[in-house]
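With one protein chain withheld, the remaining protein chains of the complex are depicted in position.
Chain IDs A and B follow the sequence of writing; residue 1 opens each chain.
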Amino acid sequence: PSSEASNQGKSGADVKVQESKDIVVTSEDGITKIMFNRPPKKNAITFQMYQDIILALKNASTDNSAITVFTGAGDYYCSGNDLTNFTSASGGMEKAAEGGAVLLREFVNSFIDFPKPLVAVVNGPAVGISVTLLGLFDAVYASDKATFHTPFSHLGQSPEACSSYTFPKIMGSAKATEMLLFGKKLTAREACAQGLVTEVFPDSTFKKEIWTRLKAYAKLPPNSMRISKQLIRKNEKEKLHAVNAEECSTLKERWLSEECINAIMSFLSRKSKL
Amino acid sequence: PSSEASNQGKSGADVKVQESKDIVVTSEDGITKIMFNRPPKKNAITFQMYQDIILALKNASTDNSAITVFTGAGDYYCSGNDLTNFTSASGGMEKAAEGGAVLLREFVNSFIDFPKPLVAVVNGPAVGISVTLLGLFDAVYASDKATFHTPFSHLGQSPEACSSYTFPKIMGSAKATEMLLFGKKLTAREACAQGLVTEVFPDSTFKKEIWTRLKAYAKLPPNSMRISKQLIRKNEKEKLHAVNAEECSTLKERWLSEECINAIMSFLSRKSKL
Partner (left out) sequence: PSSEASNQGKSGADVKVQESKDIVVTSEDGITKIMFNRPPKKNAITFQMYQDIILALKNASTDNSAITVFTGAGDYYCSGNDLTNFTSASGGMEKAAEGGAVLLREFVNSFIDFPKPLVAVVNGPAVGISVTLLGLFDAVYASDKATFHTPFSHLGQSPEACSSYTFPKIMGSAKATEMLLFGKKLTAREACAQGLVTEVFPDSTFKKEIWTRLKAYAKLPPNSMRISKQLIRKNEKEKLHAVNAEECSTLKERWLSEECINAIMSFLSRKSKL
């Protein structure tokens, strides 16, 4: 149990707090920043990056920061799961699907259980799991260049990161299903109107405005923010864990289905021809 | 258990698949279309039509279509429950109310349990149960000539089709109650802003645009869509069945109340004088 004093978020230099190839973690002004940093691949998430993020969240939950922020390096926020994760897995397909489902579940759990305010600074296009995870964030600020796209059906897959529960809750079934089942891509303004995004900013002033605001928020009484967040999360934490388990189990089956294998092969083949 | 192949939605001719006087069911391009077809009565739903729709949904759940679409013939989408259902029922009033509640519950259950994506193409005004059912659809596209009206209190009745649960979830209590308790009529754009409608189109291009889009959606991997929908629905299926039972039980009592009988008599008497 931490004392009041231990969480007062002492401001310090912008120190890199975790060594990782494609995830950069820094902490400054009461804010721990976790950045997707793989611009040549549009910040697509590799197996290693999932593990690095789990570790980063674990560290951030007990460091002296008041809030934790995700953002992306370069033009993209994050293009989602790196589909070569499927082809690069060693062992049989069953084993790979099993391992993927276990990792995904642990990854999403680390967002469900994260104890401090969690903010997304969406600097550009977001795809797949980087979109569905937003339903577990406490605030989502977006550049007007950001888009939100979950083409699960196109890839023979199904929703993850509790979006089968959070998206209908946030935007109602009629809007949620168009995204999750039919793969409708939203602009930042549409995502804001539907409650997935807190506020949209012109790209030219986005970073300046949002970091000024976040630094002010990080100075609020940290225990109040942490306790209030946990009060809100408590209302559905059990449900979120159950949904996560169900979604991962469904996805494991999907990954072994003909529809999914064909769709991914076709996607990678189209890409390699470009 | 259906195999992957059996659901691949083989495109065929637009064949009428069910004989029924006031409900027309056709299947083409991977889409099963269920049309309210009683334009002289603004597509008001008779006892027979409730039964025809239950059967149509049963058939559509196992046919080779990928998605199922409801729409209306003529100017109206559907004017709701035909109020002459009340006066034309044989047997005593208690028996009629009991029978009505049993049929309503089965009718709504067939929407709760429908296993594939369910889309409403709202071509004009929608009233009563044709509005409340929309909370159980996966996408709702509306012409800008559509309106959404649930005058339950005016008729001495109470909400049905799980709207006492879905409407507050979709639009928040402050908007939902104005519709369900005070009978506020919404325009298509208002219904869209509040999440009941997915998207609104100008009436002049509505049908063309929407069927082009739906045909594209119907070509997506059908098992992914079906499994994703069931993943979403699973989160609240038990709750929806409980709400449906409670609503039908409440309505049965309402139908026998002085308020309701007076309101319906007054409505039918005004109408007969026109």
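Note that in this section contacts are C-beta pairs under 8 Å (C-beta built on N, C-alpha and C of every residue); 3 or more make two chains touch, one makes a residue touch a chain.
The model shown is predicted, which means the values in this text are computed figures rather than measured ones.
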Remark   = The listed residue (B:116, B:175 or B:233) that touches the chain absent from the view is B:175
Request  = Just name the one of B:46, B:143 or B:157 that touches the chain not displayed here.
outcome  = B:157
Remark   = On chain B, the omitted chain is touched by residues 152-159, 164-165, 168-169, 171-178, 180-183, 193-194, 239, 243, 246-247, 250, 254, 257-260, 263
Task = Spell out, residue by residue, where the missing chain touches chain A.
result = 4, 117, 134-140, 166, 169-171, 193, 195-199, 217, 220-221, 223-225, 227-229, 231-232, 234-235
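Note that in this section only the chains that are shown with their structure count from here on.
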Message = Suppose each chain is reduced to the average of its Cα coordinates; what separation in Å results between chain A and chain B?
response = 36
